[in-house]
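Shown here: the complex without one of its protein chains, the others still in place.
Coming up: chain A.
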């Protein structure tokens, strides 16, 4: 369950591979791939540990963008790519 007000970080089982559209995330435990479809999302994920919560990590964005990036983070959490810190 994704809690936007909780702290998150990239799972230690996950490697990020930069791609021109953003990055490809691979989970060595579940062998699943996820696609981070914008460079901005990759940046937000890399910076997660600097923030007390997921919501704080997207606070610099406009309202509409915040909603869509929180949705993206929720889907990454669901796939186990990011985990509670």
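In this section, a contact is a pair of C-beta atoms (placed from the backbone, for glycine too) under 8 Å apart; a residue touches a chain by one contact, two chains touch by 3 or more; residues count from 1.
Note that contacts and distances are computed from a predicted model.
The listed choices are "Spore coat protein CotJB", "ABC transporter permease", "Probable chemoreceptor glutamine deamidase CheD" or "Mycofactocin maturase MftC"; the UniProt protein name belonging to the chain that is not shown reads "Mycofactocin maturase MftC". For chain A, the list of residues touching the undisplayed chain reads 15, 17-21, 24, 26, 28, 31-38, 41, 64, 68-69, 71-73, 75-76, 78-79, 81.
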